[in-house]
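Removed: one protein chain of the complex. Kept in place: all other protein chains.
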Amino acid sequence: MADVQAWTTPSAGPGRPELRAVPGAGAPKLKVDSLSFYYGKFKALDGVTFDIPEKRITAIIGPSGCGKSTLLRVFNRMYDLVPNSRAVGAVELDGENILSTRKLLELRQRVGMVFQRPSPFPMSIRDNISFAPRLLGWKNDRIRAAVEDSLERAALLDEVKDRLDDPATSLSGGQQQRLAIARCIAVSPEVILMDEPCSALDPIATLKIEDLMATLTRDFTIVIVTHNMQQAARVSDFTAFMLMNPDGRFGELIEFAPTADLFNQPQDQRTEAYITGRFG
Amino acid sequence: MADVQAWTTPSAGPGRPELRAVPGAGAPKLKVDSLSFYYGKFKALDGVTFDIPEKRITAIIGPSGCGKSTLLRVFNRMYDLVPNSRAVGAVELDGENILSTRKLLELRQRVGMVFQRPSPFPMSIRDNISFAPRLLGWKNDRIRAAVEDSLERAALLDEVKDRLDDPATSLSGGQQQRLAIARCIAVSPEVILMDEPCSALDPIATLKIEDLMATLTRDFTIVIVTHNMQQAARVSDFTAFMLMNPDGRFGELIEFAPTADLFNQPQDQRTEAYITGRFG
Amino acid sequence: MPRLTFERELASLREALVRMGTLVESQIEAALDALRRRDGSAAEKVRNEDQYLNELFRQMREQVFMVISTQQPVARDLRYLMGLQWIATELERMGDYAVRIARMTGTLVALPDRPLRAEFGLMGELAIGQVHDILEALIDQNEPRAREVAARDNEIDRLYHRVFEDLVKEMGNGHVDTDGALRSVTLLLVAHNLERISDRVTNVAEDIVFLHSGQVVELG
Amino acid sequence: MPRLTFERELASLREALVRMGTLVESQIEAALDALRRRDGSAAEKVRNEDQYLNELFRQMREQVFMVISTQQPVARDLRYLMGLQWIATELERMGDYAVRIARMTGTLVALPDRPLRAEFGLMGELAIGQVHDILEALIDQNEPRAREVAARDNEIDRLYHRVFEDLVKEMGNGHVDTDGALRSVTLLLVAHNLERISDRVTNVAEDIVFLHSGQVVELG
Amino acid sequence: MAVAGAEARPVAAVSRRPGDPFRRVVGLVATLVPAALLLIILTLLQQAGPAIKQFGLRFLVTSEWNPVTDSFGALPAIFGTVGTAFLALAIALPVGVAVAVILAEPGQTRIRGVLGTGIELLAAIPSVVYGIWALYVLAPWTYEHLEIPISTHAAGIGWLGDPAVRGLLNAALVLAVMILPTLTAISRDVIRAVPRGLKENAIALGATWWETTWRVILPSARAGIFGATILALGRALGETIAVTMVIGNAYVIPHSIFQPAYTLASVVANEFTEATGTIYPAALIELGLVLILVTLVVNVFALILVHSTSREARLTA
Partner (left out) sequence: MNRNDRRRVSSRAWLGLMYLLTVLALIPLALVLWFTIAKGLPSVIHPQFFFNAELPPCEPKCPAVSGAGVGHAIVGTGVMVGLASLMAIPIGVLCGIYLAEYSIARWSAWVRLACDVLVGTPSIAIGLFVYAFLVVPFHHFSGYSGAVALAILMLPIIARTTEGAVSLIPNGLRESGLALGLPRWRVSLQLILPAAAPGVITGALLAVARAGGETAPLLFTAFGAHLLVLNPNQAMQALPVTVFRYALLPYKSLQAQAWGAALVLIVLVLAINLISRWVLRRQIALAGQL
């Protein structure tokens, strides 16, 4: 967290920290602006505002039910699957508003997602990765290249290169999750969303994934939701802490800061209570 | 871990550490003696030997598939459910051999178990707890007392006392897990086995359970299997580290020591590699 | 939620630290007492006691390790642990100063007796007072108090410089023999060590400020 | 698996520590140089440089915090971090000694010039050598080397005692004026500080032993 | 800062979502099913028109069936249908659940594999084959070895008297065999779907195999098993051929379960092709309608029950 040394003004509670204060953090990739989210009548998010820096790992932590997954699923419009759910406010990906875009498929290719349980498609390892590219009508050689490349980048190639045609389900849990990552980067997205990607894995597989994430930041902007504070601390450059508003019953952003700051000098009482396990 | 200060001779690798060196650890509750376990042809455990001290929390850690759950399920003969599985060696509970006993029901009343996912029975909270007592043909008032008492001890009474007749499934995950614990201590066992009791819970619920365990050690001997090293470190007095033997493909006990020692001065290279995340 | 185990660990650590503190205090007292009474055996005793202090320190450090590695504290908790450890280090060093003073007493006992100048008594009381009060500030987590205690440092400095000049003048006046010179130098070093003790107290004060507010400050 | 982030953190810490070490070394050198050349401004410079050293120390400590709170190290890793931090503390203190020597140089410059006795040069070289070598031992994690370096400590002690006795005699010979006394006392304190530096080196050596073997040892 | 950001946008944009053409297409296709059902009912209503006009509701409660005098009543057929169906269910349900429990036991031992495939084979056998088997094998056998002994022992009990080769009981037995696979297959899947944790927890609490099964597993599977039962019942009600072949085809309300009877379906199957005139066929079609009505009632009733239990089921799942 070399940047963080240079961090000068930690954010005061919610609101957007001065990203430019972080050298090398570059322009914000995702600008979340007073975002509220409704499941029908139920308000799950209220006035969330912060910027997600490019090519950095941003972790979202908070107690269960505070709206982490919801927030994440706004970024690739996954919530469209939920009937009469709606998002109010603005989320900009490189300046264009995600919420109002009608180009859903393109959006989801730009913003990939990795889920809690690795769900390998019921086909061979190779087909798992080439599935989307094929349907997107890529040329065969391009697809072949993509398979190689994404497996390589997902730190999985060595383990599977001589069994690419085995069913993906024959892989171990950790490998399956890395396969999911490979599958997701095969269509070369810009942002990768991860919803508790390790909560179904054992510590070793988890550390493997964490190392992988560290290397992936060279090319991708990563947003990870995790229950595991220590994990957020280990892997992320920035951390957003969310909480369910006790009276309003909706999730809100309590604090957003560079990870090292948040875990050493949290600005908000509630953040401190949570990370030190004195919460609720 | 006040005892641990007084620990003089840490165990050298596998083999049984001198429990008497730990003042107050009392007599070993479970003596595991060169225990091997087979699933049909497959050898899951090999020559495991250590003592589990009474009224202490003993954690079993190790990578996935190293045989933690298997070992745990030997202690209450759960493995009887698995067709043609078999245990060789000796496991003594207060001096009587578990493996050869024919009194399974009695054994399982003395050695309770809490599983990874809390699975409340499809009945009211009250009935969930009175399930076992009823089978044992206790008198009604005794049952009523047991319900109160075990809910109390499971730190759940305050939260549910005025809804004892709601379906148990209406509880939150954390509450369900504490209900499972209450259900298990209702028949006042001597040993409680826990197989990753928190891996399905969020950090807050997890810490609640950990505190609960700390209080339970007053009356019970607790053996907990956990993936989460930090958790083992936080809650347990003793830790056993297991590993899958690379060539033999069977799990064995690498090191057993007071937790604080194991996490500061592991005697075995592999232990150190594992706890520092340098493993495999 | 309270995190029972962790809290218990913290409590026992705090308590261990206080034990160290009181021991240090008594050590310094004993050393100065021996100096005043020119009591070689008492000085000897101070030197042996220090072993116990060091042992306490070792255990304390070890326990801090165990707590950090088993409880993974962060933020305030971690600061608190580290702070306790730093303070322990300072206390251990103060103990060393007490030992040095005792050693010098050993030297002085061998020299012809002379009345001890008042400043030493003053400085001693001041130093002991500082140590005592800083420990109180630590226990009841009273940050302003800590700052105040640290501020008293310059008082001791003033005395130290006075003693220093007087002794130098005395040696400079031309009719001191080797014993006299040795005595003066030794006393000078005693004063020096007392002054160092109060410097340490300042450090402790800084640590206390840190472990409560997380601010790194320069006191004194 | 390597734990990339953590390893990166450790590396940068080690590097920061080495930077501190080299700085300390040059500080001591500069201070002694100023003393030899009776160069007030050079001494002044040493005092200012110390600010930077303290800043390095502050940052280092902060980074250790961040690593512990974000990476939850245990066992060897934790020992290593703590060890680095302790060593940093010692180095910072050594820097303080350099500053004191520089201050005394300030005093001496005001006094009539006299040839500096050879022991000072020797002690200086020895101290600097120790600091330098202990840093090397730290970098290439060479425990025996560290023990060896610590052992050199008594060499300096010997010199220190000789200087001490000589100076006391000199003052005791009956015809020293105040300036002379002041000069002698000051030089005596310079020697004292040099001796303290090598004590610190011993502590560093102990820390090195600890952070590699986990053994707490008493060297020197 | 946040506020400023918010103001920068004139109005907070509400998310728009593009339509889902795929959904419309499959939705349209799916509509064919209700459409078909509606069409069936309407057509039959229209066809049965004359009979309905003539007899009205009396049709349901009168017992006469006389093509010559064109006077028709459905009561005996209704009785036969419902009687056989429920009798069959009473026989098949316990067996089916027992088999399901055995098959759902973990660990694929060979014997269980054999049993499982056996049951699935039962499902694959066409009902008409059951029919002919029942006609030539089952019926005579039960007549000799069940009905006669029972009736002699239970002399005096009216509804257990007067054995006959073809009759209600035999029809019910055949039906029982035919609905057994449906019951077993679904029940087994439901029981398998009960989370393993429940069983393990019960065992770990020192419950025996039976206590676990009876108090934990079956209650959890209740809703599903109920659904299976309804499905089987529907099948039993509509079953035609096998029943036709063994029920004896006597248009009366039998006084004994051994006596011949008739079911709605059988009547239609036997008489429709020979039916002439306007009222006669209309009456037969109305029988078909009644049959649909009965099944409809059963299904709707079931759906209501399932809805009330399924909430609980969802909780227990």
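Structural remarks
Labels for the chains are A, B, C, D and E, by order of writing; each one numbers its residues from 1.
Here is the rule we use: a residue touches a chain if its C-beta (ideal position, glycine included) is under 8 Å from a C-beta of that chain, and two chains touch if they have at least 3 such contacts.
What you see is a predicted model, and the numbers here were worked out from it, not measured in a lab.
Across the whole complex, the hidden chain's contacts among the shown chains comprise A, B, E.
The chain not shown here is touched by just one of A:Met113, A:Ile254 or A:Ile275, and that residue is A:Met113.
Interface note for the absent chain: among A:Val91, A:Val160, A:Ala180 or A:Val223, the touching residue is A:Ala180. In the complete assembly, the contact with the undisplayed chain comes from E:Leu44, out of E:Leu44, E:Leu60 or E:Ala250. The chain not shown here touches subunit B at positions 103, 105-106, 135-137. Those residues of subunit A that touch the chain absent from the view are 76, 78, 81, 83, 104-109, 112-113, 115-119, 121-123, 131-132, 135-136, 167, 169-170, 180, 183-184, 187. Contacts to the hidden chain, counted on subunit E, fall at residues 20-23, 25-27, 29-34, 36-37, 39-40, 43-44, 46-47, 94-96, 98-99, 101-103, 115, 118-119, 121-133, 135-138, 177, 180, 184, 208-211, 213-214, 231, 234-235, 237-241, 245, 264-265, 268-269, 272-273, 284-285, 288-289, 291-292, 295-296, 298-300, 303.
We adopt the following convention: only the chains that are shown with their structure count from here on.
Minimum number of contact steps separating subunit C from subunit E: 2. Interface comparison, A-D versus A-C: the pair with the greater number of contacting C-beta pairs is A-D. Centroid distances from subunit C, each centroid being the mean of CA atoms, peak for E.
Spacing of subunit B relative to subunit D, judged by their CA centroids, is 52 angstrom.
Once the centre of each chain is set as its mean CA position, subunit C and subunit D turn out to be 21 Å apart.
Separating the centre of subunit B from that of subunit C, both taken as means of CA atoms, is a distance of 48 Å. The set of subunit B residues touching two or more other chains comprises 204, 207, 230, 233, 263-264, 277, 279-280. In subunit E, no residue touches two or more other chains.
For subunit A in complex with subunit D, the residues that touch the partner chain are 1-2, 4-5, 204, 207-208, 210-211, 214-215, 230, 233-235, 259-260, 263-264.
Interface of subunit D with subunit A (complex): residues 1-6, 9, 12, 59, 62-63, 65-66, 69-72. Listing the residues of subunit B that touch subunit E in their complex gives 76, 78, 81-83, 104-106, 108-109, 112-113, 115-119, 121-123, 131-132, 135-136, 167, 169-170, 180, 183-184, 187.
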